[in-house]
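Here the complex is missing a single protein chain, while all its other protein chains stay put.
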Amino acid sequence: MSVLLDVKNLRTHFHTHRGLVKAVDGVSFHINEKEIVGLVGESGCGKSVSMLSVMQLIAIPPGKIVSGSAMFDGHDLLKYKPKGDEMRAIRGAKIAMIFQEPMTSLNPVLTIARQVTETLELHLKMDTQTARKRAVELLKLVGIPEAESRLDNYPHQFSGGMRQRVMIAIALSCNPKILIADEPTTAVDVTTQAQLLELMQEMVNRFNTSLVIVTHNLGVVARYADRIYVMYAGRIVESGLSEDIFLRPLHPYTIGLLKSVPQLGQTKSDRELVPISGLPPNLIDMPQNCAFLPRCSYHKERCRLEPWPELHAVGAQHYVSCYVDTRETS
Amino acid sequence: MQNNVTNSVEPTAWSEVAPAQSEFRRVIRVFFSRKIAVVGLVLIVLLVITAIFAPWLAPYPPNDIDMANTLAKPSGDHWLGTDNLGRDVLSRIIYGARTSLIIAVGATAMSVVLGEILGLIAAYFGGIVFQIIMRFIDALMAVPMLLVALIMASLLGGGVKNVILALGVGMLSVHARMMCAQALSVKQNDYILAARSMGMGDMRMMIQEIVPNAFPALVVVATVGLGAVILAEAGLSFLGVGVMPPYPAWGKMISDGYKYILSNPALAFSPGIAIMLVVFGFNMMGDGLRDALDPRLRGVV
Partner (left out) sequence: MNAHQNNNLIEIKNLKMYFPITKGLLRRKVGDVKAVDDISFDIKQNETLGLVGESGCGKTTTGRCILRLYQPTSGSIVFNGTDISSIPEKQVRPLRRHMGAIFQDPYGSLNPRQSARTIAGMPLIVHHMIDKKDLDDKVAELFNLVGLDSSMMDRVPHEFSGGQRQRLGIARALACNPSLIVCDEPISALDVSIQAQIINLLEKLQKSLGLTYLFIAHDLSVVQHISDRVAVMYLGRIVEIANSKELYQSPLHPYTKALLSAVPVPNPVRERERVRIVLKGEVPSPAHPPTGCHFHPRCSIASAECEEFIPPLNTISGTHQVSCLKV
């Protein structure tokens, strides 16, 4: 398995009038070929910002990519100009993205045909007729019934789930190496979510694409992801194979998250939820030590005195950033 | 940093959200960061000071006729010259500020109070009440404001009171529609549903839940409206149906002065510039307030 995208030490900061927000602060991750990776964390943990930074889609200012590299195809994406031709040739063609809101990510005044064929014509230099034919194929592929006749419809004539399918079709149209799905199913219902996730899995298998699922929902990634990164307050606190994260979690935050979500089939009489106390930190003027410390039930003296620990290996592919060996404590 | 660390034993020490800065301070900060808005504010403050302290600021009484010294060019004695009756133009402009301000505030207050009550009732009760009130407002709006005021002024005659009445009715539709639109959008919020679910009555609902949330937009519109009223008043006075002579009014001064525009341009231009500055001031202040009070910018800037 070869590494497709290798991000090292990414830092993205935002300057706000209330202070410096270190939205992403020293994040390293990689994506292998034909792999499904989950990036999990709560809102504001920097999971979306990390992905947008790699794509150079951060608004500058207030944002700024302070340091880091993102090696893709032998080039560092972060060296490219955000609006330059090189970056444009990557976006949509080599690395495609789909977003949470299928309502707003499609342009309401353009037909579906225009929006699907646009990328085809732009990146693959297809002529209008070929692009249209390809668009029908793609829409059929993502399960849109009567694709030919629906091609000239406008986005508002599609339901939320259908729009997200169109987004998937557009994202896959140039056969990208990596598909980044940023909370792809948050705005849709459970049964639609199941449809979309199954579809995405099928599609990435068919197109040999790697998939990154960015989500706050642990359940969503459990079934599909090969590897998972858990983020908290701008950093990756734990990473590993899906089984490592869900069955042998080591970081107190991961452990806390798993204990605090209800599981299907268990009622209040079976298991009491153990919430994580306190609140997610406010990212302005963060202290140097572990950001999870104030909510951590495992913390030791060392956690208060020393800076945030680096990720260290605890298994073949299992990394955790914590001074405490939670296995001993529990 | 070290301090922070030692203090953070309690799980809530800094996981607590930092208290956001107060709304009022944020509004002030955003407003004063817009230079043009500050210029507007300064102009309006000057207008208010001039109006209040007119008797002390004006070098001459505004209505003192000096037939020996008519149409004088600007000079050390009369900075902006004198008009065809020998009255000091500068003094009349200073007193004119009073007239403009009284009319602007009076007409705006009247249209804001009436218009917003109508708009609020229409939006809150909806249905047939909405249809009746808003169709009436639409009808009022279809007639140009100046025409409404002209008709009323010619029926009731000129004079400050009647100008206020005429312009108040003219501006009514603007404020009613604004309030209606605001209230309709505020009504969509869950806190209105929450208030209903706790059994709150209509009156309390309107006054405590809807009005405070519609307020920022109304302040902006009222500010810009003040400028519009001053402009309209000048128009009426220019047409001779506004403030009655010899009462000093900028519009009337222009209509008296434009006959001498070639021989003595200061006569028509100086009240014209006064109107321009004041209207500009209100508009800029309104823009600044809109930026400062706009909820979409809240927390972003």
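The chains carry the letters A and B, assigned in the order they are written, with residues numbered from 1 in each.
In the analysis below, contacts are C-beta pairs under 8 Å (C-beta built on N, C-alpha and C of every residue); 3 or more make two chains touch, one makes a residue touch a chain.
Remember, predicted model here, so these are calculated numbers, not experimental data.
S.K.: Among A:N32, A:T111, A:N217 or A:S297, which one touches the chain that has been omitted from the display?
M.R.: A:N217
S.K.: Which listed residue (A:D127, A:D189 or A:E310) would be found touching the missing chain in the intact complex?
M.R.: Selected residue, touching the omitted chain: A:D189.
S.K.: What chain B residues would touch the chain not displayed?
M.R.: 17, 19-20, 23, 189-191, 193-201, 204, 208-209, 212-213, 215, 298-299
S.K.: Could you pull out which residues of chain A are in touch with the chain that's been left out?
M.R.: Chain A touches the missing chain through residues 42-43, 159, 161-162, 189-195, 198, 216-220, 222-223, 242-243, 246-247, 256-268, 272-277, 279-280, 295.
By our rule, only the chains that are shown with their structure count from here on.
S.K.: What is the distance in Å between the mean C-alpha positions of chain A and chain B?
M.R.: Roughly 50 Å, centre to centre.
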